[in-house]
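Only a single protein chain was left out; the remaining protein chains are all shown in position.
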Amino acid sequence: MDIGFIGLGSMGQAMALNALKAGHTVRVWNRSRDATKQLAEQGATVVDTAAEAFVGEAVFSMLADDAALRAVLIDGGVLQQAQKGVIHVNMATISIALCDELVALHQQHGVAYVAAPVLGRPDVAAAAKLNIVAAGDDEAINRVQPVFDAIGQKTWRVGSKPQHANVFKLAANFMLAAAIETTSEAASLMSGYDIDPHAFLDVITNTLFPGPVYQGYGRMIADHRYEPALFKAKLGLKDVRLALAAAETVNVALPVASVVRDNLIEVLAHGDGDKDFAVLGRVAARRAGRAV
Amino acid sequence: MDIGFIGLGSMGQAMALNALKAGHTVRVWNRSRDATKQLAEQGATVVDTAAEAFVGEAVFSMLADDAALRAVLIDGGVLQQAQKGVIHVNMATISIALCDELVALHQQHGVAYVAAPVLGRPDVAAAAKLNIVAAGDDEAINRVQPVFDAIGQKTWRVGSKPQHANVFKLAANFMLAAAIETTSEAASLMSGYDIDPHAFLDVITNTLFPGPVYQGYGRMIADHRYEPALFKAKLGLKDVRLALAAAETVNVALPVASVVRDNLIEVLAHGDGDKDFAVLGRVAARRAGRAV
Amino acid sequence: MDIGFIGLGSMGQAMALNALKAGHTVRVWNRSRDATKQLAEQGATVVDTAAEAFVGEAVFSMLADDAALRAVLIDGGVLQQAQKGVIHVNMATISIALCDELVALHQQHGVAYVAAPVLGRPDVAAAAKLNIVAAGDDEAINRVQPVFDAIGQKTWRVGSKPQHANVFKLAANFMLAAAIETTSEAASLMSGYDIDPHAFLDVITNTLFPGPVYQGYGRMIADHRYEPALFKAKLGLKDVRLALAAAETVNVALPVASVVRDNLIEVLAHGDGDKDFAVLGRVAARRAGRAV
Partner (left out) sequence: MDIGFIGLGSMGQAMALNALKAGHTVRVWNRSRDATKQLAEQGATVVDTAAEAFVGEAVFSMLADDAALRAVLIDGGVLQQAQKGVIHVNMATISIALCDELVALHQQHGVAYVAAPVLGRPDVAAAAKLNIVAAGDDEAINRVQPVFDAIGQKTWRVGSKPQHANVFKLAANFMLAAAIETTSEAASLMSGYDIDPHAFLDVITNTLFPGPVYQGYGRMIADHRYEPALFKAKLGLKDVRLALAAAETVNVALPVASVVRDNLIEVLAHGDGDKDFAVLGRVAARRAGRAV
């Protein structure tokens, strides 16, 4: 396919690279040009403006947050200039409110809109093993499926309403946050009884809770090792905040998310926002009076 | 081995039966004699008092809660009459405070004490697939290992201090409760957006959260089906309460457990205490104003 | 003084009326003209646009929320057209973020900005008994003090940074929300023991907690009477949300506010958003399984 890709953070770069490797033609743009270097070496065409990427069959975006997306697409006028008929696949985790606004704007400007947030961190993106949660016009998704196949291990189609993919993603990240918090509290309980949390995690992850989350974050918590950050705590807080907002919009309370949010604020207050999401373990330890 | 088994609820019966099937000689006692019938048919000897079960090489107990255990062992004078040298293996989920009290009393009466709570519900017990978390004197555990092998799929030895096995069990059940609550909240969020929770669970249990907890309880929540109860909500509340007490003893707060506790109280207030633990899904739905 | 007044809800009307009665010249504007009728009868000049109110010595605004203020002042271009040197006194409860944005915009357009949110509901406003929390340039506050004296019983000057007055107001409303929630929970506990909550409130408000909040809201909760709404629950939720956002900006968690927010969302989910803030009492009762 002939595609554009804008937003080349660690996730975006890995995804664009996998698209390139699979033989797609890729036009790339990023606010800071440095991030385009490796892609250019691999054969990507670097364009000077985001608008220049909105041509061809489809353009994929992986911008940092609502503000970045709004700055580029709406305030930056990119949507107005976009080639009619191009498909925009937004793979970032954004608010439901912005998603709905984008759906209306895209329709107005004749651009198809597919929401396709992903489950997985940069290492998973690099391995082309992402899980892609896609929602939007079925025909549009069919057309971009070859690119999804190049960057993910599976595409989960969750309906025709783009909003739904974002709700899935926010709920998934809320559940992730809750699992990390719960593991942190359990580990703190172990420490209170002078039990090595690793021993507890060994039992738990081989019985009730197999899988990458409890194992991976559990080990970081038990090790008191919060760097390198694969998923920064401050971005985790952003996602929990978006999940709370999405839920509030439909009059749903998420009491566990409220607890996690409060503890993530404590993370930021202690200067640990750039540490890994697992640093919730440090909050639990601090609150229990243990050196951390 | 020549063993006793007291406390024949659905868990205890299944466990005693598997010990019998493996060729062990089993003396059984239960407060209500009905529960001994099937075991007698399979070759168990039914005794009239709990004290008569406290002879032979070891006696296993699976009584309902702290109060039942206290009534039988302490107030009932069983420990005083127990054969010196017998090993008592307590497989029930009890408070840390009672565990510590029992350790002292057993020592005083010359009875070895092993704490060996199990992970798994009655169906798992019937299949002899329990995970046994054992702590206590190593030699005593070695001696009863053949019975553990008959009733469980794996024994996790977590130290010489019986207390530790109970801390593991309470922490595991706290994490279970938190996972059910989190899934309930996420399912409620889905319903708020008119998304079928089954679709969301399909993604989540095939990506971030594989394993029996999110799958099994998740399905019950998505189905709004809370019967039959494999793990009753009121027993779940009991365990969360014990986890909170265990944590408070060592000055550890478990904020997520506090949230779950409050919601489980709502379960009881609405007469759903005998429903399955998954009925937390109903609380989330009720709070969001949906018919449940 | 020669003043304008925009935003004539029940609070704004009462305040503008008291300014009129005290002899000030008042130009009034409201989006829906109906609200200006009574004021016109009392001698106010009704103007057609908000911009026309931004002349004279000062203009007071009491618009509903951030969105309304943004629509009129910023998007509506009123600030650009405002007479240089006029003092804008914003008496509404708004977000800290918008306050900061307004400070910068006012400076740019040569309009003095005073933040002066008020404590008190419409009945208090009508009685000219409001407490006014004012922050901004001291000289500007001095000049508008005569109007404050006409509409309030006391002006609390809390510094030169307008932001500070809004932080005070949001913290006050958070404390109000917490007191209502706490009273609701205590009343629910009383009902659980078949004790009349009125008896409990009688003791508590004559000992530990005198004053209007526990007495007034307490009586509504004990009476299960949530109408007429003097302070609507949905506006209470708005303020709690603003308090949480203000706190998050400076990395402060407000765990009690999180709890109240979750319960207020339940209020809205059950269609009670237009009931009085005291309707938190209904949430506590519902969760405890009592007909409400």
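Observations
In this document, chain identifiers A, B and C correspond to the written order of the chains, with residue numbering beginning at 1 in each.
Going forward, a residue touches a chain if its C-beta (ideal position, glycine included) is under 8 Å from a C-beta of that chain, and two chains touch if they have at least 3 such contacts.
Remember, predicted model here, so these are calculated numbers, not experimental data.
For the chain left out of this panel, the touching residue among C:22, C:126 or C:189 is C:189. Checked against the full complex, the one of C:51, C:64, C:133 or C:220 touching the unshown chain is C:133.
Across B:10, B:145 or B:258, the single residue that touches the chain missing here is B:258. For chain B, the residues touching the chain absent from view are 241, 247-248, 251-255, 258-259, 261-263, 265-266, 268-269. Where chain C meets the missing chain, the touching residues are 119, 131, 133, 156, 158-159, 163-164, 167-168, 171-172, 174-176, 178-179, 181-183, 185-186, 188-193, 195, 199-200, 202-204, 206-213, 243, 246-247, 249-257, 259, 262-263, 284, 287-289.
On the side of chain A, the interface with the absent chain consists of residues 266, 269-271, 286-289, using the contact rule stated above.
Simple rule for what comes next: only the chains that are shown with their structure count from here on.
In terms of which chains touch, the assembly is arranged so that all chains touch all other chains.
For the self-contact between chain A and chain B, the two sides draw on mostly identical residue numbers; the shared fraction is above half. When every chain is reduced to the mean of its C-alpha atoms, the one closest to the centre of the whole protein set is A. Distance between chain centres (mean CA atoms), chain B to chain C: 52 Å. Shared contact sites, meaning residues of chain A that touch two or more other chains, fall at 247, 251-255, 259, 262-263.
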